[in-house]
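With one protein chain withheld, the remaining protein chains of the complex are depicted in position.
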Amino acid sequence: MGFFLEVLIGGLMTGMLYSLVALGFVLIFKASGVFNFAQGAMVLFAALAMARFSEWIPGWLGVENLMVANILAFIIAAFLMFVVAWLIERLVLRHLVNQEGATLLMATLGIAYFIDGLGQTVFGSDIYKIDVGMPKEPVMVLQGVFEGGLLINKEDFIAALVAALLVAALALFFQKTATGRALRAVADDHQAAQSIGIPLNRIWVIVWCVAGIVALVAGIIWGSKLGVQFSLVTVALRALPVVILGGLTSVPGAIIGGLIIGVGEKVSEVYLGPLVGGGIEIWFAYMLALVFLLFRPQGLFGEKIIDRV
Amino acid sequence: MTRQIGEVILDLQNVSLSFGGVNALTDISFDVREHEIRAIIGPNGAGKSSMLNVINGVYRPQAGEIILRGEHFRQMNPYKAACAGIARTFQNIALFKGMSVLDNIMTGRNLKMKANIFQQAFWMGAARREELEHRAKVEEIIDFLEIQHIRKTPVGRLPYGLQKRVDLARALAMEPQILLLDEPMAGMNIEEKQDMSRFILDVNDQMGTTIVLIEHDMGVVMDVSDRVVVLDYGKKIGDGSPDEVRGNPEVISAYLGASH
Amino acid sequence: MTTANLLLNVNSIEVIYNHVILVLKGVSFSVPERGIVALLGGNGAGKTTTLRAVSNLLAGERGAVTKGSIELRGERIEALTPADLVKRGVIQVMEGRHCFGHLTIEENLLTGSYTRTDGKAAVAATLEKVYNYFPRLKTRRTSQSAYTSGGEQQMTAIGRALMANPSMVLLDEPSMGLAPQIVDEVFSIVKDLNQKEGVTFLLAEQNTNMALRYADFGYILENGRVVMEGQAEDLRNNEDVKEFYLGLSSAGRKSFREVKHYRRRKRWLA
Amino acid sequence: HAQAKGKQAQEQFFPVLVYRTGAYAPNGAPWANGFVDYIKLVNATGGINGVKATFEECETGYATDRSVECYERLKNKGGGATAFQSLSTGATFALTEKAPVDKIPLITAGYGRSESANGAVFTWNFPLLGTYWVGADVLIQHIAKKEGGFDKLKGKKISLVYHDSPYGKEPIPLLQERAKMHGFDLSLLPVAHPGVEQKSTWLQIRQNRPDYVLLWGWGVMNSTALKEAQATGYPREKMYGIWWAGAEPDVKDVGEAAKGYNALAMQHGAEPDAKVVKDILAKLHAKNEGTGPKDEVGSVLYMRGLISAMLGVEGVKRAQERYGKGKTMTGEQVRWGLENLDLTQQKLDAMGFAGVMRPVQTSCLDHMGSSWVRVHTWNGSKWQFSSDWYQADEKVIRPMVMHASLKYAEEKKITPRTPEQCKQ
Partner (left out) sequence: MIYRENGQFKTSYAADQQIFPILQDRWAILGILAFAFIAVPLLADEYLFRAILIPFLILSLAALGVNLLVGYCGQITLGAGAFMAVGAYAAYNFFVRVDDMPLLAALLLGGATSAAVGVVFGVPSLRVRGLYLAVATLAAQFFWDWAFLRIKWFTNDSSSGSVSVSNLSVFGWDLKSPTDVYLFCLAVLVVFALLAKNMTRGAIGRQWMAIRDMDVAAEVIGIRPMYAKLSAFAVSSFFLGVAGGLWGFVHLGAWEPAAFSLDRSFQLLFMVIIGGLGSIMGSFFGAAFIVILPIFLNQMLPWLGDLVGVSISTAGVSHAEIMIFGALIVFFLIVEPHGIARLWSTAKEKLRLWPFPH
């Protein structure tokens, strides 16, 4: 029982971390109807910036304080993400208004390649460290209740908390505000949105910027967990079933989806995996999402797919 | 005129359809006779399109019955309807945007093409022959609707009016017994409406196709149709010959307005 | 028309789609302040394209104005974004409705007020006005617009544009798919706004009869060229216009049943 | 080839398949730097008996198809490739099929397919210095020694956390064999590429509480495993990695938390004090001619690359002894050289490998040449040796190699070379 709870909690925590990446996808999709393949690359890029600047800043400024270095690095990295968002709008999106989903998806892929290359060129391709002082040692709780106690990971716990806060804030921002409405309008029909005076350019910069900040937060959390290096981009893959399960257009969906996938993944691997040789969690997560989709093709909280003639 | 209006071919009985709180159709009954041109009119949102959707199975009514050539159906499904010879056009044009006009119309022949996928892959005898046969048929329709010059154009590039015409052509390619037309003349000027009316009359006349027509242009409806049914917010408020309907005060107040 | 109060001036523009398809071949026209100008013409004449050129929505269709100039109150506007134009009070109601399918009718209308800065109360007032114009929308206000009927969508599209409090509206086929009563309604709204609030209209219409009844001035477009222009009154009395655009012959209105298969071709197409 | 180039200055071309980008770049780059530095060093000290060693890098990104492309691109360059070193198990499998056709030896020092140690069947493969079966065997030996004898292994629980790919699966047959022999309990825990998500793996470990965890990872998987071990409170002292899981990039960003973690050293560990390292610093890096950052020189993977290059060069040298000193060797000739390597301790010491390596002697039947291994441990800031030398148990490995290689020979319709054929 104690162990089952541990698996469950482990799943929930991992799920929250997935949500954080999933959120980036949802934001951009919701606001422009673009499935942003570059989200993984953005996470890596942001994390690299954060890691390298926090490493360089003490040298540049002569401050030794880790906290100061981290804060400065965060600000610089956030600014960098803003520049990236602005450039993406200027150089890419602006020229692809009103194009089909596949085209836009492909364009974000081109962006992903570019950012990957750029990040590694500027920041290097070694493993780097982000140290924001997250506690790494596990804590045991409820030792009286279960044999061996319940092992909880503080780092995961803090990360999950941050993810939850971020999601709540964004959900609030998008709900019912005029901007939120405008974003949904843009996602439905670029041209019509333009025709009534919604400034696509500005909207896109804003959204990509927010997605960039989300990527930065995800990058910091994942980076401090795993170390900052190229494999961070693959975290995006683990977040995909979360996105479709929760619904591509739903901010809260990203959370719920994350929790379901996280738990499903861990429970299946731990309890079913050994029966078939292990390593099933990835495809299990996707299968799980697929099963949900068979009942709700738009994901749990996604906007209904409209088909009407 | 060889046309002779026959027996009731399609009969809707007490059909009700609602979406959530919206009652699109409430207890509607009406019939269509063979070879006639039956018009449906009514204000926006009255449930006209929904009615067509019920007939060919896109919507499933909550209550009522559809009787097609004596056969009773609780509800239709689109494929069954197509097999039973019901074709239609759409209000918000539903052409296959990525295909040329010719290919769009050829899809209408789909039900009549029998070659299997292997024959098609190898372009073998049967498939090849079939393709040519049906192409000839489709060309007749193209000639009939006078769209020869745009056969190879992708439909996405066509102006609205021509798209409507292609939509009609695709439906005609099915050689339907019953043709459902949802505002075929919306967005056309008089001249084009005249053309369209002529096509509809000719189809009805020469091929004996039964036609159910939704249209907001009263001129067209009055001139072309044999019988008219009037819907208002899901309810039937009138049914009869154009002249009867035109004189019906309820219809005037709900739909036509004073000037017509 | 005097040039003094010209609002919009389009000067022999040429439009090409996809770098190869030449659609407008030198179209010129002008719209006076507080005027109602109608663009008429058959299918594919280029009306929609003209409106898109004015409102700068061509880019999304991979089209471009390659020659000529477009001036709004004397200012060249080809390089502006559609949003800039809306800020200058010019808004387009697009052909084919283009409602935001996932948004409810009310949300659709509210998006129209995105550029307004005059406060919530003013927006609410306009919303009320639109609902007054189209009571049907009010009853369906909470439905997702993708599921509303064609006519309801058309009303939504028009209403949405009005929500911006525009000074000029480009209306592309406003009457399409509307019941006769509503068509009357739409045109009287046009007249109403024009007279009471001084809104200028440029409308592309197939319903020539209606358009010429309400417009001051008309242009007839065929094949990407202006083939005829004149006061609405004069056009209405022109024999060709009568025959080809109004469906009237010397013997009065022809029945749709009696249309002959082969008719006289339009002179200007020769 | 040699004749055609006879008149020009003699050159020996070494293709270098590397991955300096992508998920495995942190591990691929130091290996490549070591490899290239050694070639440069050879040239700085007069070449291979006067023959200039040339090289060209080709980026594979650890992908098999790009490795094949690189192979095709480089195999005929510079007068013909001396030997290929694919540095990826996947690429090794693909190139194993190609090398015999092109007659180019394939050196896979410390990786590749374990049964290719049998040179009678795998004529062109040289898994020098050790295969995964050697590694796995030594790990069990080491654990047995810790426990106080093989008989103490009975009933013990050992988990293998492995990269879910042919690389990670190579040790399994041997471990299973050993588990049968000694009665320990082996559980297999695969981790999907690239290995960033291991929570459930470590939950299972927490549940099973194995006595030892063997780590068969590469790249980010290793450091993630260590971090998860920390997060689940599994003692790092009980973790043993293969030699690809025992280098600086694997522990660097884990730091203090990896303290106590052990891994095999494929003979060498981090060797900042070796003479060859000092030579490189003096002759190359001091003149700014080195490859990669200076402080990386002598690190574990750097040394692995360096030794790999050295083995290739020595193969050429040995071949020259038979086919003519100061000449460019063809792939076929190098193959003979690699098959008849005799790196005695004296030779090694003279080359600056004193304390780094033990003798290597290959033969027709033994393409591995040496199976000496020791263990090193991360002390929080650097790797330190923590065991004696071990040698893999021939009695266990030999039958497995023979069995697997003969099965391969049968599938491929290869007749294994007889000892007579070998002598030619």
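The first chain written gets the first letter, and so on, giving A, B, C and D; residue counts start at 1 in each chain.
Just so it is clear, contacts are C-beta pairs under 8 Å (C-beta built on N, C-alpha and C of every residue); 3 or more make two chains touch, one makes a residue touch a chain.
Keep in mind it's a predicted model, so treat the numbers as computed, not measured.
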Touched by the hidden chain, restricted to displayed chains: A, B, C, D
Touch criterion as defined above, residue of D:65, D:256 or D:321 at the omitted chain: D:65
Omitted-chain contact residue, chosen from A:9, A:48, A:111 or A:130: A:111
Of D:137, D:164, D:339 or D:366, the one touching the omitted chain in the full complex: D:164
Option from A:15, A:138, A:223 or A:299 whose C-beta touches the chain left out: A:299
Interface with the unshown chain - residue positions in chain B: 56, 58, 78-79, 81-83, 87-88, 90, 94-99, 103, 106-111, 113, 115, 117, 120-123, 127-128, 130-132, 135-136, 139, 170-171, 174
Positions on chain D where the hidden chain makes contact: 18, 20-21, 25, 29, 32, 57-59, 61, 63-65, 68-69, 72-73, 76, 89-90, 93-94, 96-98, 101, 113, 164-166, 169-170, 172-173, 190, 192-193, 404, 411-413
Touching residues on chain A - with respect to the absent chain: 35, 91-92, 95-96, 99-103, 105-107, 109-118, 120-121, 125, 237, 240-241, 243-244, 248, 276-280, 282-283, 286-287, 289-290, 293-294, 297-299, 302, 305, 307-309
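In this section, only the chains that are shown with their structure count from here on.
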Between chain A and chain D, centroid-to-centroid distance (C-alpha), Å: 37
Multi-chain contact sites of chain D, meaning residues that touch two or more partners: none
Residues of chain A engaged with two or more neighbouring chains: none
Residues of chain A defined as touching chain D within the complex: 3, 6-7, 10-11, 14, 120, 125-129, 136-138, 151, 153, 155-156, 225-227, 229-232, 234-235, 238, 265-266, 269-270, 273-274, 277-279, 281-282
Sites on chain A touched by chain C in the complex: 97-98, 178, 181-182, 184-185, 187-201, 249, 303-304, 306, 308
Residues of chain C defined as touching chain A within the complex: 55, 57, 59-61, 81-83, 85-87, 91-94, 98-103, 107-108, 110-112, 114-115, 144, 146-147, 160-161, 163-164
